[in-house]
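Only one protein chain is missing; all other protein chains are in place.
Labels run A, B, C and D following the written order; every chain starts at residue 1.
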Amino acid sequence: MTATRNPTDWRSDAMRRRIARRYAAERRFKLAGLLAVLLSAAFLAFLLVTMMGNGLRGFTRTEIAVKVDFPASPLLLDPNAITDQALANANLPMVTGEVVKKALGADAEEWVSPTAWTALRDAIKADPKILSRTETVRLPASTAIDLAAKGKGSSEAEAAVDRLNKAGVLSTGFNMGFLTASDGTDPTQVGIWGAFKGSLLTMLVTLALSFPVGVATAVYLEEYARKNWMTDIIEVSINNLAAVPSIIFGLLGLSIFLNVLHLPRSASLVGGMTLALMTMPVIVIAGRNAIKSVPPSIRDAALGIGASPVQVVFHHVLPLALPGILTGTIIGMARALGETAPLLMIGMRAFIATPPGGIVDPATVLPVQIFLWSDEVSKGFVEKTSAAIIVLLIFLLAMNGLAIYLRNKFERRW
Amino acid sequence: GCGQQSGGAAGGTRDQIRAVGSSTVYPFATAIAEMFVQGNAGMKSPIIESTGTGGGMKLFCAGVGAQHPDIADASRRMKKKEYEDCQKNGVKDIVEIQIGVDGLAFAESNKGPGFKLTPKIVYEALAANPYGKGPNKAQTWKDVDPSLPATAISVFGPPSTSGTRDSLAELILTKGCETDPAMEALKKKSEDEFKATCTRIREDGKYVDSGENDNLIVQKLAANPNALGVFGFSYLEENKDTLKDVPINGVEASYETVSTGTYPGARPLYIYVKKAHMQAIPGLQAYLNTFAANWDPNGALTKRGMVAAPEAVRKASAEAVKSLPVLDGSQLK
Amino acid sequence: MTGPAILLLLAGLGAIAWVSARARAMRLQTAARASGRRDAVHSLPGYHGWYVALWTLVPAGIFLAVWANVAPGLVMQDVLSSPAAQSLPADDFSRSAVLGEARAIATGNQAGAFNPLSQGLVEPYKDAIGKYGIAGAALALVLAFAGGAYAFTRVRPDFRARTRVERLVMATLLIASLLAIITTLGIVASLLWESFRFFSMVSPVDFLFGVKWSPQSAALGYGNDDAFGAVPLFWGTIFIGAIIAMVVAIPLGLMSAIYLTQYASPTVRKWMKPTLEMLAGVPTVVYGYFAALTIAPALRDFAVKIGIHGASSESALAAGLVMGVMIIPFVSSMADDSIAAVPQSMRDGSLAMGATTSETIRRVLIPAALPGVVGGVLLAVSRAIGETMIVVMAAGLAANLTLNPFASVTTVTTQIVQLLTGDQEFDSAKTLAAFALGLVLFIVTLLLNIVALRVVKKYREAYE
Amino acid sequence: MTPAVETKMTARDVKVFYGEKQAIKGVSIDVDMDNVTAFIGPSGCGKSTFLRTLNRMNDTVASARVEGTITLDGEDIYAPSMDVVQLRARVGMVFQKPNPFPKSIYENIAYGPRIHGLAHGKADLDVIVEKSLRRAGLWDEVKDRLHDSGTALSGGQQQRLCIGRAIAVEPEVILMDEPCSALDPIATAKIEELIHELRGRYAIVIVTHNMQQAARVSQRTAFFHLGELVEYGVTSDIFTNPKAERTKDYITGRYG
Partner (left out) sequence: MTPAVETKMTARDVKVFYGEKQAIKGVSIDVDMDNVTAFIGPSGCGKSTFLRTLNRMNDTVASARVEGTITLDGEDIYAPSMDVVQLRARVGMVFQKPNPFPKSIYENIAYGPRIHGLAHGKADLDVIVEKSLRRAGLWDEVKDRLHDSGTALSGGQQQRLCIGRAIAVEPEVILMDEPCSALDPIATAKIEELIHELRGRYAIVIVTHNMQQAARVSQRTAFFHLGELVEYGVTSDIFTNPKAERTKDYITGRYG
């Protein structure tokens, strides 16, 4: 041992400077942390704002009010025999063109959407008596006019919009069709209902398969499995499945469900099965954690008065773990709802203009619809893509929000 | 459960039309699908997948039955090899219908330098092995032709499964290649070698294979003023505000030049239908009729950027829709 | 008898079995209890009910499942032996087409025949289907009755019905958990099988070490030689997922976790944590769209402005940057967990020595949590390299071996999508290459995952 | 050591292993009906382990293995014919930390009778619940809030609830593992009082680390050390006149 050291002089200048330096470092470090948080949040905000900026316009559409003198139009329809087929045979697209030209001028045909005649059809269907009088019908504007009316159009279209505005026939309103229609070729006419229903059916299949299996597995592994090689393999499999890239599940779906089992291509059934394989491990892991967090003292209590192991689990452990399991399930389902890549592999990327009727019908899902629209030629699709993204995000955020709420609400400190 | 119903025997059921193939035809096929649904009350919407002409042909020729598509969309004619493939798999009676014409358009961003190209330039810029003289060394357009700017060669184009790519090879590259007389000799010597020399595209990143989505190419071009893009004429039409045409041999791609065939990149568009499916799949005939009703010069398809076929061709096609003549494989190349 | 009807009938039988067995057990037990012996009664009456109901339903159900697979064959045989079947075409393909159509008409799935031959087979089909339908239903009912009766005779006060029922519950649970293994095996088998076919066309050495990737030219018939060198793909994947994305995600994720756990007030934490978690909830297709439409062009403009002319509008940087943002919550939640797992006593120990918070974090907490953090980063890397939509939409298809972040590179997942969408020919090297790539991806993520979990587990154990 | 009372449970040469490790090294003991038996000993000596062999709660620990014979009313409780579920109903258990189910007070008590089918109808069950709560000395405190959550009670009340829960299935033996160690002195006193009242009706075994408590509530005391039963006898003898050296050292606070 060397000579005893002098007690530290905490008041010396050197020590004071040192401490000041240490506090400065402390502040810098804290600031770096704050910046990291803010930067991450800013990115999220930027993303959301961009999507909103582009997408909100997608929920509206421009309409042109056209006065239609039905008796004078080249329409050959008997007001007393309006059937779908009669309407289909009436060559409405041509009639619509004529009507528009008559009302707004020779070049006006370009201004309404190519599918504007459906508005005419719907008006006649709603009230066949219309055929005997003059009536104002609101026809959806073409993409060019629509964009120009929203301030993003070409110069010609803007000139046309000016003219229409002067005539007072242009109006912009909420686009109900966007929520009720399906995929289409004309951006003013497309909607998300088909894809949304496809998503719904797919999620239904996913949930029906992954939830029972996932919970059963979690219960077995956490409560009953003895530690042996088989449990080890199951555990390793599940942990690994949870980390397998989603596209690999797509490959599995393609080569097994489609090519070996010959299940129908593009169907929600196969999509749901593929996503179920992906979601199951998430539920298992969440379920195990939830079960694990039920304190052993509850099990002891039940066992101690003579409950069987199965009763212990079904009477006590599962009800207590349920919020945790549900949280995990919602998170897993949210992930599945946003998943795109594996579904591309099994052909859920086709153009399908009618909503699927069941789980074996060809369908697409919201994220894939977004992907498809993002590749569309017409510029009108940009805002529709963003609008669809907004819808998807609302759902996902709601699901995640629900999960967070559940987690906070039922978070127990035993 | 479902496997037994739809798989197994070829019967099964499908009440929706299924079409696959060309991304060039895709917008027209979907537009027709939409009109078909609106014009035929109670019909389900056809399912249309854009796989590229080649990919579509493979699916189409895989067999007859519910799990195989009814229609193949094509931006070039069916190849002999594909026809034989079809025959081998029991797809015997095929009906060929030309629906219109398209131009193989070259485009650049509005901010681009204003290229002027010839097939020869394109060939020398893009060939893997120009005139069989070893790997392509051209880095900038100027290396190919002194009149062009010294910007790096960068062409976005469709992949090998696409009919557009085949058209590029046939209509432009081969023409450019044939400007060298030595190639004539080569063609006589070995067809295969000639094909490889004249159509194989370089793979060193100068030609960027951009997938089936022509729209992606459009977006990338808009963002990249020094690049060129190759795609269907309709895409150019739709994006006139961001892109401009690059003339070939001094001819601009326009409705007139394409329809009259003066534009070197003009090519026919087809759909192929399985005759065996005509009665099995509800609405198939009506779908074809809808096509026929809309391919006139002032029809709905031209509004979407398709170029109408010459009058005579349209007449023949309309006749084909009615009588459904079986394609004779011996005419194919 | 139709499927739903028989199922409904069985369900009814099950319910009856449950109710009657339960009632009987209750009666018997009341009598037995009077004897006073505690073990005279074993299970609650409800368990007897379940026991008998299960014996009624399970054997019959299993039989029906088997029957549903056997019956079509029997029906087919019957139909083939009918006189109308003698005129069927010889070749299998058209023959099964006709049979399939006839069956579809017979079961009401199709309205009319387009092959005249099949119309004649509709009646034989209807007959056969009806015959075997009734046979199957009858057998199922017999089984249900037999099972139920057997079980019913066993209802006695001290019969251990609960044990039996619980055994079945356990078996069900076990079977469910085996599904994970089956899925894993399915993945491995399908990947291995297709990859094996691929490697019989292309040498694995060329695939793993080749530097030229041009499957399109292979598909055009220029030969498979040196068209499938996957090194540029591997590089692109690593460049985007393991380098650029991590450069973004690690500092931001780690520092966010530190700030939120160690500095932020409870209110800030309560709001910011879910906000950051939202980044993980945004679907990748949205990130892809955002990267392709907003970030990539901006980056390209920026690059051109600072004088990088070769900048591509599909730069590795755009995809990597956005992917990094997506990964932030993974890193931060793993870091959060690891830091939280460091015992409070470590923190106290350091603070009690007079260390500042940041000194404690940097010199005690992070070193102590390092294995956990590293494990988390490995998991994040495995997540990033498997990510598909962002790169499909924002990264390029050009297989470049480059270090320039503004250049375009392609990744394994992009190529898988590219190779498999549309063209589905299952024996070309081009299609199979997708599976070989999938196999590599699977193995790599698996290894990363195993290593990461090991590391994390070891680390957890250290503080238990 | 051989009192003239009814012997309820006997253990003969019981050994317990956790994997390789032996936690109980051949313990023989008789538990009788009219006395409260206390197990004392330093931490880790195996008191809890041994207690849990008496109602086979050790079955739930995968690594645990029990050798030797334990009988209840002369019947081997480890015999294959013994139904564990019934055994545990007959040999009730109260744990160190009060562990009521997160259900209502009523449901806590009613759970056992329900799964064992002891009640016929709601009225019957009500009677059982009231009786059990009365015996557990909790009735007056909770009779107006039977449908409040059991976890909302104070620690001492919770522990009495747990005792009531055990009583509700009419056990013959009650095992208590340090039932007061998580409680404050007042609650402790209440539980001790309750044990006094329950004595005679049930055979009671209590593990405690508090020697004063053992002295207060028990008539027989067993001293464990390192998995062995060092000394077993009348409580007052053990505390005033321990025979073994180790017992003496422990009681005078030399270790533990």
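Here is the rule we go by: contacts are C-beta pairs under 8 Å (C-beta built on N, C-alpha and C of every residue); 3 or more make two chains touch, one makes a residue touch a chain.
Just so it is clear, the structure is predicted and the values come from calculations on it, not from any experiment.
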item: Given C:190, C:261 or C:350, the one touching the chain that is not displayed; value: C:350
item: Contact residue for the chain not shown (choose from D:74, D:121 or D:185); value: D:185
item: Touching the absent chain when the full complex is considered, from C:121, C:245, C:279 or C:364; value: C:364
item: Residues belonging to chain C that touch the chain removed from view; value: 266, 343, 345-356, 359, 363-364, 367-368, 462
item: Interface with the unshown chain - residue positions in chain A; value: 1-2, 5, 7-8, 10, 14-15, 18-19, 22
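Basically, only the chains that are shown with their structure count from here on.
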item: Graph separation of chain B and chain D (steps between touching chains); value: 2
item: Farthest chain (mean CA position) relative to chain D; value: B
item: Distance from the mean Cα position of chain B to that of chain A, given in whole angstrom; value: 33
item: Rounded Å distance, chain A centre to chain D centre (Cα mean); value: 57
item: Per-residue multi-chain contacts in chain C, two or more chains; value: 162, 292-293, 421
item: Sequence positions of chain B contacting 2 or more other chains; value: 8, 49-50
item: Touching chain combinations (by label order); value: A-B, A-C, A-D, B-C, C-D
